Structures are given as C-alpha cells and as structure tokens.
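Beneath this line is the structure, given in structure tokens, with notes to follow.
For this depiction, one protein chain was excluded, whereas all remaining protein chains were kept in their positions.
Up next, subunit A:
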Amino acid sequence: MAVDGGHRDRGDWDGRWNHVKKFLERPGPFTHPDFEPSIESLGFLLETCKILVIGAGGLGCELLKNLALSGFRHIHVVDMDTIDISNLNRQFLFRPKDVGRPKADVAADFVNNRIPGCKVVPHFNKIQDFDESFYRQFHIIVCGLDSIIARRWMNGMLISLLSYKDGVLDPSSIIPLIDGGTEGFKGNARVILPGMTACIDCTLELYPPQINFPMCTIASMPRLPEHCVEYVRMLQWPKDEPFGEGVGLDGDNPEHIQWVFLRAQERAADYSITGVTYRLTQGEDAYIPLNNYLVFNDVDGLYTYTFEAERKENCSACSQVPQDLQFPPSAKLQEVLEYLTENASLQMKSPAITATLEGKNKTLYLQTVASIEERTRPNLCKTLKELGLSDGQELAVADITTPQTVLFKLKLTS
C-alpha cells in the first residue's frame, strides 16, 4: 500500500492507521452523500484537526481516551472542577494523589504522557470565561457536561459564530457540536450542526422543566414546599453560613442537605405548608438525558434508539425568528418573569430584563446582583403600563442559558 510509506516522521509505522483509513479513503453504504473519500482526510485528522472537549469528568475521561486512541492529536479540554475522591470510581485518568487538583490539568497530563504525539491543552476554567475568538479555532466540539444550562450556553455560542452571506448560511462557519450526557444507567449522544440541524433549544421541551420561582414568592409568599426549600437554599444558607464562612451548599453532602431539610420544615410550619421531605430537599439531578439521537437505556434490559430530531421553526436560539411576548398592559412584570422561566421552550434561569425608555437603557429587573435585585424588586409588582412600556417595545433579556442577549418584541394586547 503506497499510501502507508513516508510517515515515519510522525512516529507512525506501516499500517498504524489502516483501520481509520478504511472509512476515510473509500466510500461506503453509509457515508454521507457529501463525503469525498480522500487520502487527505487521514492527514487532516492527525495533523490539523483541532478538537475541544468540554468537561473532564465521567464522560470527559472516556472521550479523551477514545479520541487520543483514534488519532486526534490537537485536543483542548476545559473543566472548572477539581478532583474529589468520589470521582475515582469512574474518572479513571485521576488517582488518589490527584485529589484537589484541577481535572483538566490532570487529564491532560495523563493523556500527554501516554499517547505519543498527542497534545492535550488543559483549561481550568468555566466555559463562560472564553469568548468567540477562543471557540472559533476548533473544528469540532464535544461536550460531556453536567448541566443543561451549560449545554445551552455552548449551543448559543456556536450559533453566534454562524455567518450568513446574502441570507445563506456559510458552511465554513459551522462548528459541529457533539453532546453527550449520562445519569445512572441512562445516557444519550447527539450530533448538532448549528444552523442546519436541531439545536439544544429546538428540543428543550423534551427536558422536564427545571423549576424556578420568583424571588418575591420565595421571600414572602411561599405556597409550596418547594418554595420553603428554595428559601433556605438561596437566602438562609448564605446568611447563616452553617458550615463555616464561605462554605457553599454541597448538594452531595448529606449533612448539608439535612440542615436545609430541617430549616425548610421550620419555615413550612410557619406558613402551614406540608410536603417538605428529605427527598424533595435533595432535589433532581442536574443533568437529565434527552430523548434525542442515540438513547442508551440500561435500566430494564438494554434499549438503544437512534432518531433524527427536527429543528424547531421558531427556536429562540437558532431560528433567527424574532420572539414575541404577548401581555395585557395590566399584567405585572412578575408575570413576564414567570413566563420566561416557566415556558417550556424558554426555560430561563434568572433572566435580567432591560428596556430602552426615554432614550435611556433601563434595567427593569435583575436577580443575579443582590443590590440591583433589591432596587428593582418593586418593579415586579408594577404593571407594564405603570413601567412605561409601549406596544412594539423591544425588551432585551440576558440569562445564564445564553451568551447573547435575546430580543423580545412586546405586544400589548387589549
């Protein structure tokens, strides 16, 4: 095989990549119609292709191993976490001596020392620490994240990189996103071509809604046991700091959960609310698998199912269709906030709403900065009319689920 020769400089030997060449250099019954077999493909994979792995946890470790063994050489990995002893039962790139060190660093060291020619660059960061200039350099991005919010943010970032020439999407601006998630015995994997195939937000309704409650309900008008738990979690814990100064609530620490549970019960008793249980306090897991693309369910026997998710016509993330908000002028701002968080297609976490009023940019409500939250909280009880908003007004909404502000057009109904 003539193509095997002349690669000794890469540290290769004859036939090292034969198995990979089998699908890169010849067509097959399952190849994409646009795929052109070429001897160049292998070279690209080995020499040029820059791949980003997000998350160096359970999925991340497996991903790095598989990618490195498959021949990818330019890999970056991002993870904001440090190693905990409970990770060692599955995150096999880490050892007991690594506990406390950043996952990205240790994972990169491990792979670099192990696979000749492979260069993994670690980033001990949140994905939000980087902007377009960072993400633009990659040919493909693979996610092994543990939160839906992070996925949506990544999804939004890649959509923001798309460029259109005369209304036509420029394919070279597409960075494929391969997203995977697991929970217990279940898992899923999906391939997203931003701008072309269904994005994360297109199929957001398939995720059960992550319940968010407005601050005023939590602070002064609880009705449900969940409100009591949230009160303790969000307001009482930072105030009391029961486990020491600066010690945050660890959802996996039974002592923390127990404290929250008891305080939530006390609050519930004050308002004659029943239903606060330990299980409720523990809450749902952060990641919930999505019924999309490849579903792997190993609970009752094995079930794998692959299907094609459809793009949503008016997806708030990828459709470029302007989003409407319809409310009567007598509606309170609180109702708008509830809509943004509870609507199955939007599922925002803590949206900040701003509007241009009398030529000035006015923050109507912002939750994530305590002083501004306190200052703007009274607006929640005011009507849209009282706030001076008019029909056709543009509202800019920022949220942790998206790197870009989402513009809504306010339609005041009569």
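For the reader, a short list of remarks on this structure follows.
We take it that a contact is a pair of C-beta atoms (placed from the backbone, for glycine too) under 8 Å apart; a residue touches a chain by one contact, two chains touch by 3 or more; residues count from 1.
Keep this in mind: contacts and distances are computed from a predicted model.
Hidden chain, UniProt protein name from the list "Superoxide dismutase", "Calcineurin B homologous protein 3", "Phosphoribulokinase" or "SUMO-activating enzyme subunit 1": "SUMO-activating enzyme subunit 1". Among A:Thr48, A:Asn66, A:Thr356 or A:Thr405, the one in contact with the hidden chain is A:Asn66. With the whole complex as reference, residues 13-16, 18-19, 22-23, 26, 28-30, 62, 65-66, 69-70, 85-90, 92, 95-96, 114-116, 184-185, 189, 277, 279, 294, 296, 298-302, 304, 306 of subunit A touch the missing chain.
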